[in-house]
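Other chains dropped; remaining ones untouched in position.
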Amino acid sequence: EEVVVFAAASLKTALDEIVTDFEAKTGDRVLVSYAGSNALARQILGGAPADIFISASQEWMDEVEKGGEVAGDSRVDLLGNTLVLVAHDDDVAPLTLDADTDLAGLIGDEKLAMALVDSVPAGQYGRQALTSLGLWDEVEGSVAQADNVRATLALVAMGEAPFGIVYATDAAAEPAVHVIGTFPADSHDPVSYPAALLKAAGDGADDTFFNALRDPDATRIFAEHGFETLN
Amino acid sequence: MDWLGPEEWSALRLSLRVSFWATIASLPVALFVAHALARWRFPGHGMLNGLVHLPLVLPPVVTGYLLLVAFGRRGFLGPWLHDWFGIVFSFRWTGAALAAAVMAFPLMVRAIRLSIEAVDPRLEAAAGSLGASRFWVWITVTLPLILPGVLAGAVLAFAKAMGEFGATITFVSNIPGETRTLPTAIYSFLQVPGGEAAAARLVLVAVVLAMGALILSEWLARRIARRIAAR
Amino acid sequence: MTLSVALRHRFAGFDVDLDFEAPKGVTVLFGPSGAGKSTVLNAVAGLFHPEHARITLDGTVLSDTGRRISVAAHRRRLGVIFQDGRLFPHLTVRQNLRYGRWFLRGRSRPGSWAAARRESDVIEMLGIGPLVGRMPGTLSGGERQRVAIGRALLAEPRLILADEPLSALDDARKAEILPYFERLRDELRVPMLYVSHSAPEVARIATTVALLGRGRLLQIGPAAEVLSAPAAVAGAGREAGAVISARVLRHHADGITELDAGGVALFLPLVNARPGARLRLRIAASDVILARERPAGLSALNMLPGVVESLHEDGNVVVVRLNTAAGALLSRITHRSCSALDVRPGARLVAIAKSLSHAPEDIGTPFCDIPRTA
């Protein structure tokens, strides 16, 4: 049997491992299409033959649900993540992110890399956090927005922008950057990856794989990659 | 080449298939459109010309989105094409080929159009006076004389098709074995930490292939030119 | 065939406005550079669309701007030989030659024996045998033009339109090819519209001559008439000449053909025509010597007694029109000779024309069968 999963691109490493294990165990085939959550959601609404959707943002899962594509009440929040401030240079000391942080002074006339602040989840959370800390106004002019978290991370990794705001999972996997601060959990909405079985899904392998995403093996793998598992 | 995994091989094969068909299938249409634009004056000339160039002007994501809206399963042309001709584009490799063809179309048309405009109309007149109808003049005189341009257009289109990403992933997603072409595979790798090496490997493959096509076409064009030579 | 052409077109600073009927045979458009010859030809071919045109061939309309009719060029079945060759650069010489054949459908296809025969005839006649495998880009100017002629001939057209087909050729080659045009005219009876600015060529090939000048038709009529008319004489310089008609009487053993022109015996080096055939002879005004009486001991064999009809001053010289039994002759002489011989209208004189001076290039063969030399 074939399971078609539409998953946010940033899940690739972890999910690929889970899929390999699953295929070895069950003999079913799992095809994962990685792309931006927005593209995937639109495709599902456009009739894509997907069985499972794992989104990087609640908004797009809401859209899919509104479109009547979610099977029953299968929607769950699968994973969580933390938002961190990373730096390129090794000699930048760790700091506490609160209302007193002199972020603007730290950045100087360099750039702070973020994902698109009004459309990409990591960017949206980041702006939310900075705003609630009262830092947004002073750094807004220095923000360089990339089209996804990986591109944001790349900017910091290459030193193009000395600082950036990314997920902890990404920061952990990139040796060329180091985390200098973590945003307080209450400074932004919880970062979560909702997952759902879609209407097109059958009862067999689709259901099995959906459940397998939450079994201990999967939980372990997700955790290894820095994700917080919510279920 | 054991340094390419089975998934990568499949992406490579798919990209070749997609680019090949995108090129071949759009060639006759491009020839017709280029001829119409080069030689005929008709109401709607400007419109047609604009339409052809549209995919160049629009961000690829928009083109992909418009394709989804038009040819998706729930699009306004998709179901109709399916019912009447049994043609399905959505989330099939055929859709990837369609996206690539649409994106490459302006390049192909321009190259062919420029060649047609360079053909001496007096030669066509001479052919007409010898009894060749418009159609035959075109087949026996115009076409052979524009061959280098057609070749250039085809290679340009093939190269573009090999690199097409934005429209493809938006229209037909990134499903392994079906719509995961080289560029989408490269994109997926770039989305995960440490995926650069794998991405670079695929980039290399794409470059080698496209260069091969280029060199082949140059060689063919030179042979044609040498034949006509010195004129 | 009758081709009837009426056209009117304004170019910036130049306009063409003419109207003529071309009867059977070869109609030559004759006139100086820029007179509009190619324009007329292209209009007939359907390659140029004048503002006003009515062109009919044997009663079928080819163009009629009044009725918005214009038969497509490829449906006209006309063989056009262009002034600039226009060979297809991507085809070999042989493929160029056969091009028109592909569209003949039914009628003698490329494969047929007759077609092959005709093809090899044409190739041999044009001396392009060694070139057939080559690409046009490598041909010399004259070679290119010869291939263009062959290409038009092999398309088996209803009417041949030739725009100065021989001007790029040397005289030897010209002399070789002209007879083929004559054969086309006389044996295959393919009518022709032929543009030329060479009077001897015109005299030889024309049935009818249309004299053009600055976009207008100056005169049209049988070749003999137009070419010996004062209008054609003036400005034609030493190319002026008369055309007379003669009948082949017999061939002599010493390589001389005897002809009869209105009772006058004329002698030419062997002419390839059977006795009884009618020939047209062109005698250039500058080739005719006038004498008070028939001199003896001359190598010139042709003497035609006649009466002076008129004299035309042409710059430093005088063109004398002499009525002989064979027809009107023209002679260009100096004022000195004019007074020495006391030439004036009514005077009786003898015209001496060297038998050789008008052979073979000035012999036209109007509608007769000559034995074909393959």
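When the chains are written out, they are named A, B and C in that same order, and each has its own residue count from 1.
Assume contacts are C-beta pairs under 8 Å (C-beta built on N, C-alpha and C of every residue); 3 or more make two chains touch, one makes a residue touch a chain.
The structure displayed is predicted, hence computed values, not measured ones.
Stoichiometry of the full complex, written with the labels used here: A x1, B x2, C x2.
Criterion: only the chains that are shown with their structure count from here on.
Centres computed as Cα averages put subunit A at a distance of 35 Å from subunit B. Mean C-alpha positions place subunit B and subunit C at a centre distance of 56 Å.
Contact with two or more other chains is made by no residue of subunit C. Chain contact summary for the complex, subunit B toward subunit C: residues 122-123, 125-134, 136-137, 140-141, 144-145, 227-231.
The touching residues of subunit B, when paired with subunit A in their complex, are 61, 64-65, 68-69, 72-75, 78, 90-91, 169-170, 173-180, 184, 187-195. By the touch criterion stated above, subunit A contacts subunit B in their complex at residues 4, 6, 9-10, 12-13, 31-35, 39-40, 42-43, 45-49, 148, 150, 153, 170, 172-174.
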